[in-house]
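Here's the structure we're looking at; comments come further down.
And then chain A:
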Amino acid sequence: MTDLLPHFNHWVTVILMVVGLYAVVARGNMVKKLVGLAIFQTSVYLLYISPGKILGGTAPILSEAYTVYSNPLPHVLILTAIVVGIATLALGLALVVRINEAYGSIEEDEVHEADGP
Partner candidate 1 sequence: MFAVALFAVLVALGLAIARALSGPTVFDRVLAVNSTGTLAVVLLALTGFVVGRPEFLDIAILYVLLNIVGTIAVLRFVRAGHLGDPIEGGPEGAP
Partner candidate 2 sequence: MDGVLEVASWITLILGGAFCVVGGIGMWRLPDVFARLHAASLIDSLGIGFLALGMALQAGLSLVTLKLVFIVLLVGLTSPVATHALAQAAMHAGVKPRAIESPGAEEDA
């Protein structure tokens, strides 16, 4: 089973990344764009975490009962990235709120129209 789909995690990571990318490029609604960006970001988390997993290993919290541990380094990087991600998402959403107050819309097309040619 291990040999059957050695890259399954990576493929799903790519699918999620593409879904996020599509939302950012294709959708005009800014909240939707930011949610798409968040999905893109989670695919990056996955890209870091899944190579760190060792089959038969366990979480990197040391204990005498275990000898094989998964790689702790990606965990450190992604743990901080999640909280940073929510802070940057908040910043993006704050911009959306300000744009809505200035233009009365959060649709990209309408904002462009209001700006004129």
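The candidates were selected such that all candidates are chains of the complex that A comes from, given by their letters.
Keep in mind that, in the parts below, a contact is a pair of C-beta atoms (placed from the backbone, for glycine too) under 8 Å apart; a residue touches a chain by one contact, two chains touch by 3 or more; residues count from 1.
Computed from a predicted model, the values in this text were never measured in an experiment.
*Asks:* Pick from 1 or 2: which one touches chain A in this complex?
*Replies:* 1
*Asks:* Flag every residue of chain A that touches candidate 1 in the complex, lowest number first.
*Replies:* 58-59, 61, 101
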